[in-house]
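Quick notes on the structure that follows.
Here the complex is missing a single protein chain, while all its other protein chains stay put.
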Amino acid sequence: MMEKNREEWLNRPWQAVLAIPRWLQLSLIIGFVAVLPPLIGNYWTHVLAYVGIYVMLGIGLNVVVGFAGLLDLGYVAFYAIGAYSYAFLASPKFGIHVPFWAMIPACAALAALGGALLGIPVLRMRGDYLAIVTLGFGEIIRILINNLDALTNGPKGLLRIDPPTIGSFQFTTPTHFYYLILAGCLFTVFVTSRLNDSRIGRAWIAMREDQDAAALMGIDILKYKLMAFAIGASFAGVGGIIFAAKMGSIFPDDFSVMVSVNVICLIIIGGLGSIPGVILGAVVLIGIPEVLRAVAMYRMLAFGLLLVLMMIFRPMGILPSARRKLELKKED
Amino acid sequence: MTALLEIRSVTKRFGGLHALTKVDLLIQEKMIAGLIGPNGAGKTTLFNAITGVYAPEEGSILFLGKQLIGRKRHEITAIGVARTFQNIRLFPNMSTAENVLVGRHCQMRAGVWGAVSRNRKTREEEAMAERKVMDLLRFVGLEGQEDQLAKNLPYGDQRRLEIARALAVEPQLLLLDEPTAGMNPQETLALTRFVARIRDELGLSILLIEHDMRVVMGISDRVTVLDHGIRIAEGPPEAIQRDPRVIEAYLGRPSERVRKRSRPSQKNL
Partner (left out) sequence: MSILFTPQVLIEQIINGLTIGAIYALIALGYTLVYGILLMINFAHGEIFMFGSFAGYVVLSWFFQSGFASHHPVLSIVMAFACGMLASSLLGILVERLAYRPLRKAPRLSPLICAIGVSIFLQNIMMLMVEAKILMYPDVFPEETVAVGPISISYFQILIIAGSILMMAGLYVFVKKSKTGKAMRAVSEDKDTAALMGVNVDRIIGTTFAAGSALAAVAGVMVGMYYGQISHMMGFVPGIKAFTAAVLGGIGNMPGAMLGGYILGIAEALGVLVLPAQYKDVIAFSFLVLILIFRPRGIMGEVVAERA
């Protein structure tokens, strides 16, 4: 009896929060995030911007892993395609300077093309083979970037990449990029939630539940897997160009398998299929080690342990979407 | 008159196992065709061959004149063939309405642009799909259950939902795989009447696999009998019931039957 009262008392503020209408919840959150930079200073703004890029990557990979159920371990390859495409066409390297804003759709398209080309042969495979092949593909891309010196400068990297400009205004400070990345995140969230709640999203869910039955109900499995793969890749491409513009210089080591592993971890641990989950994952798994250097050494160790524990005890992640929780909850 | 479905000389082998051998079957429009035979006769295999799950080694399957063999599963569905399954295969964590909505997939067109922009064409398409879903749920008697998760529905309702989902495809041929399995006599009777309604009100043809002879003989216009992958008889129900080859397939040869007569028979011919 006492236990129940205590639970109710703890629940009441939470119930109040959940009762706020959806649009107001979102406005408050976005408003809060938008006013942070002047309050927290340059260093923290930079950290949050970095976390924000991973949020974009996480939401993008979520389309592939969370919606279509494909374990892509080579996501970094598309990130690299976006970054290097921009660096080729907006730096002293070849003397071309295409504007940032024009390159965004171009990088998205190039990454999507890469995703489609990889996907066509690869998406017929079984889930675990798919994972290893995509991992291998990611590594191939990194080796190529590292060794095609004439094109990519190899380990020396590409420097003095153009920042975005609007008229005479240049994006230079962490705060500028913070808002750029915030806009990118909002766009990513918008597109993926629209997709999830559509004929395409339904097809993805059906495919996850029972692929053969879905095919027999008229869903072209290969086409929809390819779509998820390409769309996910395009978000990585956009993340890549923003990364390149923000850092001003990129090196092959920025595109190691670690990036793919980080994004996979943050989706799986944060919560499959859900946006709050991805944000939680990015803040905890990327943000905290970035700030606490002492912890950073143990970061990957913790990732490994968390992946194992999550798979055994809570495969849907910490904050999964309601549907994923349904699917993955163990029948007691 | 072109047949709706024309199966000619279809043969399907799995290594050394001859699942189907030179099977013929003809279905006209607005017809209920029964498909019976002892367990392992190849009935579900035939369904799988029609719907593109297996590719037969020999023969041809023509639907409205179009060859089905070699086509992908989703193409065959889009052409107008829908089915249910022996062991119900609903999407367990999707709601009743969502399950039926998935059936509408090939009748809708919205792509990435439509999904993201939610333009008027897409919104109208979604609204129409929802209306169709509600109509179908009413037709099968699941009105009011739209938001129930499919896995939580009682068995009889799950069977009906599967049929609703198949009807959402707007097929011209409906393949029902043992729809009355596990049902009591009242449910069986209701479903039998319902299947007849599908033919009469929606104008579909139905190919029906069944073990319950009352159902098959009760509503089929014609019955085909398979045994060990071979068609051993085809004709109107009354003829099939009296056909000695069919009786033999189910009950064994007359000499064996003498011994078996003393044991209760589970098959009612």
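Think of it as A and B in the order they're written, each chain with its own count starting at 1.
Note that contacts are C-beta pairs under 8 Å (C-beta built on N, C-alpha and C of every residue); 3 or more make two chains touch, one makes a residue touch a chain.
The model shown is predicted, which means the values in this text are computed figures rather than measured ones.
Student: Where does the absent chain make contact, in terms of the chains shown?
Tutor: Every shown chain touched by the left-out chain: A.
Student: Identify the residue among A:157, A:201, A:276 or A:315 that touches the chain left out of the display.
Tutor: Only one of A:157, A:201, A:276 or A:315 touches the chain omitted from view, namely A:315.
Student: Tell me which residue among A:43, A:94 or A:129 touches the hidden chain in the full complex.
Tutor: A:129
Student: Spell out, residue by residue, where the missing chain touches chain A.
Tutor: Missing-chain contacts on chain A: residues 69, 71, 73, 121-129, 131-133, 135-137, 139-140, 143-144, 146-147, 211-212, 215, 221-222, 225, 261, 264, 268, 297-298, 300-301, 303-308, 310-312, 315.
Everything that follows uses one rule, which is that only the chains that are shown with their structure count from here on.
Student: Take the average of all CA coordinates in chain A, do the same for chain B, and state the distance between these two points in whole angstrom.
Tutor: Spacing between the chain centres: roughly 43 Å.
Student: Considering only the defined contacts, which chain A positions touch chain B in the complex?
Tutor: Interface residues on chain A, with respect to chain B: 191, 194-195, 198-203, 205-206, 209-210, 212-221, 227, 231, 323, 326-327.
Student: Per the contact definition, I'd like the list of chain B residues that touch chain A in the complex.
Tutor: Answer in residue numbers: 51, 53, 72-74, 77-78, 82-83, 85, 89-94, 98, 101-103, 105-106, 108, 110-112, 114-116, 118, 122, 125-126, 149, 165-166, 169.
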